[in-house]
Every structure is written in structure tokens, then in C-alpha cells.
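Please read the structure below before turning to the comments.
For this view, one protein chain was removed and the others were kept in their places.
Our next item is chain A:
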């Protein structure tokens, strides 16, 4: 090169950057270099092009933008010399990815290089193609790659094989072209070619059932022979790792045999001997040997059953599990998780060891073990397992508590043999890790407590005790406060004492004390404080002697800066002072909460709990099936399912006790958790039916004027003149919101229709938010077979935002005898400029066979 060159060398630039003491200095150096490189690019400087690109790659690695260098890669690739091409292809792979359109420009150069006479240049092109080619490039260049599978030099053949993997993953249709050339590769002796050929074969089998069938028939015996030769081969220094010849090839062969043997008894049979040999003969004192054993166990577990082999495999896992090496224990847990579907009994034998792993100091192992324990729980072992886990909760790391609590709660809910056990365990969890307990979980606990009438006294006393020892756990405080409010009389009277209980003496003022401390606690949030206020109101009636004191506490919150508390305390104060006659009726014990309704609502708001399609369509007490996935109806139903405990005064007081928490301004469906939170709060507090309030939540425009501006005085006025309020409610409550109020109407469309499935979309808009469209999709099965495991997925371009609510179910009866509904919310950031567009994928099973349908929806009504 020109000895009188200007500019810095690559090495000097790296030194300069390393010498920088601050980030700002580094930025300055990089800026200067980039400016020089840009200038060189503009001058079309040829001599230093490859050096500039090398610098750019280094700068890219540091995280600076380098897009301006992309064209330089293309120029270098197009130049004739090997050194330029080498750096050019490296830059291409580093600076670009398959999504950049610049990549298309390189297709022609790559094609030429694939036909180059210099095999190293062919190798460079294959490598780049294998690492970043797009679907279009794959289609254009597949014939070249296919031809290179037969190239004279094995090093090109192996590169072509891996490049083919990328091609068939990008364009599965091309798979069949590769079947024959690959069969030839499997007979090779060169390890590189064999490894890549076996890998390509495995991937072909995954994308093409024909390929699988072909290789299973023609190649299984040959592959078994290859593996046997490999296992029995003498010491080969070139491939030896820890005394084993080429473990990489071992592993790939075992993987391919697994694919061939799965679901085919004959093929499985032909590989049994060699698998037994690998499982028994492989040395397990080094990582390489263990890697092979691990792969072998997985193959044994996946292929068709052979009792003896399975025992061998489980024994290997047992050995792994007791290994001192953490890596080996980790993979053992991992594999046991997969083995549990095959042989649950064998895995259960290792329960004690697995439980120890939950307490390991290594977070990765703990996580695996916990997931495994979760799968191991059943009715017969739930008690001891839960005890272990709950005990461990006390000492576990803070960052593990979240996971652990969620799993423990899930186990308790799923397997609880009796209510008293459930309540006991939940109380323990709340005491140890109440802050990690999710809202739905303690809501469920409250529902269960409310249903267990013989345990009310026991529960409230236990909670009182727990709260005395610790008040740090938010959800413990909430449950305790609620129970004390409801069952405070049982706390004091020691009624319903169980044999196992120690008697305690609690005076009425003790009970008030503990609720007061909850409200005064600095860390309590709004929900807790509100609940405590209500509990106090209830206690004021249960404990007449404390009424005066409770009034004082309530009055203290009249000046609260939180509107909710302020309003509540004013209202409660007025009940205590002015409405003595109705107070006791008003604060009667809550009616028993309906478990089924709660369960149904919970299932529909929690995507990850298991439920059937019937789970969401819960029958309401009035016998109307609730159409699921319609948020408005969902909200209305919760008011219906709680009967009014008192007829007098209930009509207006409902509003009094109602929670006007912020969700009024939140749109439905964006966030499930707060909704669930208010639901239950409403349940907990509800007295009488509250349709108007629910309209608040879902159609804010109706009440927006009344709500946003409603001053406290107004509600006091209402108190004084309940008829006003009732009029208002009468006008609004029973009338179902008309579609017209939800913005302009849009025609429904058939979004997707195939021979077996139809999807229709209904649209609605929220007033005042033209960008967002609520879509309710309904699926109809047009075929005569039942669809199961139905999953709908949708994707939208970047200018759209998509939110999918959980579907109403996952099985779709045949011949249109039922539908699955699912609501979607699409926000169009380009509203008015671009129409909606959506791509969808629907997967389901017919007779246990997977079916996949895909499509694109372009017929959305305009201006959505």
C-alpha cells in the first residue's frame, strides 16, 4: 500500500480509544474517526476502504451508529481481490442484518462469488449467506448452494450444508430440493461434512414430513452404524476430547436418531442397542461425556418406549442429580422436567433431592427445581411439599420470594384438600411474604373465608394474632382488616373455638386498636386504608362501646389529602352521627361471596390460569348466561351477583360506599389488574346493586360531568336528599348503554374465511378516542370436526398497537355449534392516514393433529 498514507492505522485508533479516560473523550475520538471515514467514503477512496471498514466494525462494537458504512461493504465485496472480499463480507455480516434493504443489492455479487474459481472466496460467500440471508436471497441463491453440496472440497460442502439450513428455515418450500443431496452427505467420512450433513438432515425432518419419512426409511440403519463405528473407534487425536472421539458428532447423531425414532416403533427398535451402549459405556467424569449422556437420555425418553432403556436413563438422571457439579445438577433438573410426562413415578422418587435443590444457593438451579416441584405436586403429597416450601419462604432470598410465593399460592389453591388447611397455609404465606402475594390470590382467600362459616371465628383470631406479630405485609393487613371488620364480634367472644386453637382474650378496644394501627401505618396504601375505614365503620356498630372512639378516628381523616379517604370519612361520619337507625342494617355482615362467579371472573382476567370454556360463561343467579369477553357486561354482572342485604336506604348508600377509584378514567382492557382490584373491592363493599357505578367505569362520558366535578358537598346534599340521587340513578342505571354512545358504528366484516373456519370482526370505538378501535372477534367452525387447543395470534405493523384479551375458550365445536370470542384493541397512531391492517395466525388441533392457518386482513373499514 501507499507508504505515504495519511490517517491513522486501525491499531492506532484502537489505542487512542483505549487511552480515553472518560466516555466523553471516547466519543470525541470516535467522532473524529467517523468524520474522516465519511470524508474518505465521499471521495470514493479505494486504497483505505478496507482499513476504514475495519475501523467502522470496531466502532460498531462499541455501540456507535455506523450505517453510513454499509455501502462500503458492498463495494469491497464487489472488488476482485480476496483480502477486500474477506473484510467486505465480515463487515456485511456485522453491520447489516437480514432486514436491511441494502442487503438485496449484494445478491448478485454473492451469486458471482458462489461460482468463483477460488474456493476460499466461495467459502466467504457461503458463510455470509448462511449467517444473514433473507427469504428473498434464499430463494434466489438456493440452486447455487444446492450445487455446492457436491463441491470437490469437503470444506465447501460443509459450509454449503449449514447454509442450506438457513435457506430451508427461511423458505421451507425449498426443503424437498435438498433431500437427495443430503442423503449423500450422510455417507461421508469427513467429520465436518458429516456433522453439518446430520444437522441439515435434522432440520429438514423438522420442516418437512416427507423428508422425515424418507430419511427414516433410508438412513436410520446407516446412521446407527455410523454412531456405532464412532463409539467404538480407536483413539483419534484430531477429534479427541477427554478420551472421546468427536463428542460433537456423537451429539448430533443422537439428536437425529431422536427425530427419526419419535413416533415410530421400528425405527426406535433399530437404535435400542446402540443407545444402550452409549448410555452404559460413556465415561461420565468429564463434561464432554456428560454432554453425550444427557443427549442420549433425551433420545431414550423421546423415542418409542423400551422399558429397560428408560430405567437406564432415569438412573443416569438420578446420578446427575446427586452430582456435586452444579452444571450437571442443572441439566438433570431440566431433563427430569421433560421426563415427568413420560414417567412421573420415576421422577417422584427423586422428590426429596429436588426439594433440596429449591434451597440451593444458585439462582438458576433454584428456579429449575421450583418449576419441577410445581409439576410434582399431587393430592397425596401436597401437604408435606407445601410445608417444606412455606418453611423455606421464611429464609429465602428476597429476589426469589416473588417466584416462590406465586408457585406456593398456586399449589395451595390447586390442590387444597380442605378449607381449613387452605386458610392455614395462606395465612402462613401472607405472614411470611404477604408483599409478594398477588391481588387475585388474597381476593380468592377472602372469598373462601367468607364461604367457610364454621371457620370465621378461627380465621379472624388467627389473623389477629398474625397481625400482632407482623404488620409489614400489606396483603396480610388487608385480609386481616377485612375479617376483623366482618367478624369482629367472633374475635372478642371467642365463638366457634376449634380444638387446635389456644384461647386468646381480645377486648373490643384491642380490635379497634389494631385496625387503627393499620390506617395509621405509614406504608399502608389507599386500598388498605379504605378497607380499614370500612372495617371501623362496621366495628362501630358491632362494638357500641367503641363507637365514640371510632368516630374520632374517622373524623381525623376528614382532612385527608386523598380525596377517596376524605370523602369516605365524611360519609361514614355522617352515618355514625345521623343515621343511627339504619346503621346496623347497613353494616351487617357481608353475604357469602359466590365462589363460582369469582372464579369465573378471575379466570377471564388471568390469562395464565387454566380454565375451560365454560369457566368464563358463568351462570348468573338470574339464570342469564354471561356472554364472556364483553367487558361491559362483565362489569355489570358483579353488581347483580351480590344481593342487597338491606332494603332500607341501600339505594343511595351504595353510592356512598362505592369506590370511585381512578379507574373511571381508564379504558377497559388496557390493564387487567386494577380492574380486578376494583371488582373485588366492589364485591367486598357492595351493598345493593350498583349499575350506575358500573356505567361509570365503562362509559365515562355518561357521568363524566357529574363525576369529575362532583364536589364533596354535592354528595352531602345527596345524602340529605336521597331522592335526587335516586332519580339520577334511575335515569342511568337500568338503561343499557346504546351502541350509538360508543361512537360511530362500523359494519362487521368477515376478516378471515377458509374451508374450515370463519372469523368475523365487530368494531366499536370509545368516544373521544378515535385512534383506538375495540374489535370483538368471533370464530366459527365450519368443518365437522371439533377443534381443540385453539390459539389465535395476530400481528400488526409498527404504526399500530395491538392488545389481545384472553379468548373465551380454546375449543371450538363442529359445524358452527358455538363460537370462541376474543376481544382485541387496536390503536392506530396514523389514524386517518393509514387504514388498519393485520396479519393473523390460527393454530388448532383436529383429532390431535396440528393445523395452522394464516392470513392477512386488508378489508378493515376505512377510517378505523
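A few comments on the model shown:
By definition in this document, a residue touches a chain if its C-beta (ideal position, glycine included) is under 8 Å from a C-beta of that chain, and two chains touch if they have at least 3 such contacts; residues count from 1.
To be clear about the criterion, contacts and distances are computed from a predicted model.
Look at the chain that isn't drawn here: its UniProt entry, checked against "Missing oocyte, meiosis regulator, homolog (Drosophila)", "SKP1-like protein 4", "AP complex subunit sigma" or "Glucosidase 2 subunit beta", names it "AP complex subunit sigma". Looking at A:34, A:77 or A:94, the residue that reaches the missing chain in the full complex is A:94. Note on the undisplayed chain: of the listed residues A:49, A:310, A:350 or A:367, the one touching it is A:367.
Of A:246, A:474, A:516 or A:571, it is A:246 that touches the chain left out of the display. Set against the missing chain, the residues A:191, A:529, A:568 or A:831 yield one that touches it, A:191. Residues of chain A that touch the chain left out of the display are 1-2, 11, 14, 18, 54, 57-58, 61-63, 81-83, 86-87, 90, 93-94, 97-99, 120, 123, 126-127, 130-131, 135, 155, 158-159, 162-163, 165-166, 169-170, 191-192, 195-196, 199, 238-239, 241, 246-249, 251-252, 287-288, 290-291, 294-295, 298, 326-331, 334, 361-365, 367, 603, 607-612, 615, 789-798, 802-807, 809-810, 822, 839, 841.
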